[in-house]
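For this view, one protein chain was removed and the others were kept in their places.
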Amino acid sequence: MTEYIVLSAILFTIGSIGVLTRRNAIVVFMCVELMLNACNLAFIAFARQHGNLDGQIAAFFVMVVAAAEVVVGLAIIMTIFRTRRSASVDDVSLLKF
Amino acid sequence: MNALTALTLKASETTIPVVAPTDADGPFTLLWLIIALPLLGAAVLLLGGRYTDKWGHLLGTATSAMSFVISLVLFVSLLGRDEGERQISQHLYDWIDAGGLHIGLDLLYDPLSALFLLLITGVGSLIHVYSIGYMAHDPRRRRFFAYLNLFVAAMLMLILSENYVGLFLGWEGVGLASYLLIGFWQHKPSAAAAAKKAFVINRVGDMGLGLAIFLMIVTFGTTSFSGISALSGGATETTLNWVGVLLLVGACGKSAQVPLQAWLLDAMEGPTPVSALIHAATMVTAGVYLITRSNFVFELAPAAQTAVIIVATVTLLWGAIIGCAKDDIKKGLAGSTMSQIGYMMLGAGLGVAGYAFAIFHLLTHGFFKANMFLGAGSVMHAMDDDVDMRHYGALNKMLPVTFLTFAMGYLAIIGVPPFAGFWSKDKIIETALVESPIVGICALLGAGITGFYMTRMMLMTFFTDKRWGSTDSGGDVHPHESPKVMTIPLIVLAALSVLGGLMLAGNWIVDWLSPVVGHAEHHEPPLPVIVITLITVAVVAAGVALAWFLVGKQEVPRVAPADVSIATKAARADLYGDAINEGLVVTPGRATVRSLTAGDRSIVDGLFTGGTTVLAGTGELLRRLQNGYVRSYALGILGGALLLVLTLVVVN
Partner (left out) sequence: MTAFWILAPIMVVAALGLLFVRKAVHAALLLAVVMISLAVLYAVLEAPFLFAVQIIVYTGAILMLFLFVLMLVGVDASDSLVETIKGQRALAWLVGLAFVVVMVVGLSQLTLGTATGLEEANAGGNVQALADLLFSRYVFIFEAASALLITAAVGAMVLTHRERLTPRRTQPVLAAERIRAYGETGAHLGPLPPPGVYARHNAVDTPALLPDGSPAAASVSRVLAARGTMRSAGLTDIEAIKEQLGVDPTAKPDAKQPGSEATDGKEDPA
């Protein structure tokens, strides 16, 4: 069972590195999804480990939240793209000192 | 009252009378009117503004004169009463009513206040009359009379109050009036500064009086004379000593005694009638009144009494020495005033034996010093407001009335028999000799110096060569006698200076005041009385002769010579009174304030500004982290998550 968790950790880390290094907002979003999915994998693995379904329910809710997040996030990306003609997260950096 | 006298407490060798007044009836119900009249005058003149310019001086004089008339009526009524019934109080209203503290606005009319009433309203009215002439050309004469009336009202409040709080009200009132009148010609920077100086130094004294009142409230729970005189026997001597010393501080401030003497000489910047009324005859003697009135405290506080004697002795010599070197006629008289108040304080400090003589000297001094100040004003009037005696000389022919009245005052002050000053000063010196030979000899010496400086003033002003009107002085002075409105008060006061001694006839004044200050057992002086009197007269004569040889026989230079002895220089500089104040109080105070402000700036403010600077600097560094790149923030989150996991791993 540990190998599932390790895989989950690896995928999560790759996703986080992606968030940190990619600049295309859509790809960043994909990496966020990758992180969420890695978490889901851990949830489901632990559900099997402990023999109850609460982990699966958690994974289910993660998916629901991810869906909602994607909808809003992509809408935001669209809006930004419409005004700035760019999907780079680095271009949206006015909110600073 | 006879029954009440039985209640008086036995202290040392004398009895201290308890103040136990009866309620006012008959003419005594008019007591409040004495204060109210000048107060009304002041209110009308101050609020009425320029509409009262035409008749303001007449109203001011009239209110003062009416107060005098009522005082006279009351005095005669009091004379008609038995000795035991001569204390009358009038309750006007409850002033302060807080918890256990009840202070009413009560008036007390007894032999002591009766004499003061006559002096203040009498001399005050004369000076009002004189001022009509003296201030005739001043555009703000109406305001001057308003202030004078305010002063008279406050002074009457001071001496008529039945408790220390009411006395304090009057005390501050006369302080205010004094401030306003010293600085009456406020366009002169020196006058404005003098007024400020008088006010500030008086605050020091007032603080003493205020603390004394607080201590009384704490100790006795009351501030009325009747309450404290009945309770003072129950208080510890230490407490009473403190009360006495604090009262003395108050008296020093108001009466220009060392070490709070510095303001009086500068106070001469005010108009001369003010100097005569406030800074010679009445207000400055309030300290003597305070100590005499507080006899029930001082009789039980020997240390405080000793302090009074020391202060008085130092002051009477101090003032006399200053008086010797002054060329300004008013400042010379001011030094003399200090010295004479020193005599009064000495009398008051000597206890039951001296109170009556202190008050006696106060009254005679009120007459002759007012007389001399007004005379000096008349001379200045004649000399175009020149106050330097070195510019006078040989004025006796020009100003015959002023000369003669001034001479009466002169003879009175140096103590030539049978003029008023002789009787009063002689009695104080005699009592002092009984009490302590050293103090007595100092007082005797003071009398000699008085003879010297007054003779010097007399000679420089009215005799010697004339030093005015000559070409090199550049002055075009034509001395002329003052109008009648000014000379008549002079004549009246001169008459009083001559005849004031009659009050001692048959020991009248001592008996008159004994219900207030107690009756002293008679002590035989170390020498026969007649010998002491002869010695006093001889010492005065020596002073006069010295002045005759040093001033009268020699040429008086128009400009004060610079190469003089150290003693003269010191006396010219008021015995370095200002320098002492400067060195002991002002400079350290200024240094303290400066260091405190510096500390406030650097430490207190620095704590705040330094704190903000550090915070701002930190913020300046930290804001670099806020670069707007969302990925940078995400890196922070990942770093945080790493730390979290690391902690978990390490802890497990």
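Order of writing sets the labels: A and B. Residues in every chain begin at 1.
Note that a contact is a pair of C-beta atoms (placed from the backbone, for glycine too) under 8 Å apart; a residue touches a chain by one contact, two chains touch by 3 or more.
The model shown is predicted, which means the values in this text are computed figures rather than measured ones.
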| note | Going by the whole complex, the chain not shown touches A, B
| remark: subunit B positions in touch with the non-displayed chain are 627, 629, 631-632, 635, 638-639, 641-642, 645-646, 648-649, 652
| field | Residue numbers in subunit A that touch the chain omitted from display | value | 1-7, 9-18, 20-24, 26-27, 29-31, 33-34, 37, 40-41, 44-45, 47-54, 56-57, 59-61, 63-72, 74-79, 81, 87-88, 90
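The rule we apply is simple: only the chains that are shown with their structure count from here on.
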| remark: For the pair subunit A and subunit B, the C-alpha centroid-to-centroid distance in angstrom is 92
| task | Going by the contact rule at the top, pick out the subunit A residues touching subunit B in the complex. | result | 16, 19-21, 23, 28, 89-90, 92-97
| field | Of all residues in subunit B, those that touch subunit A in their complex | value | 623-624, 626-631, 634-635, 638
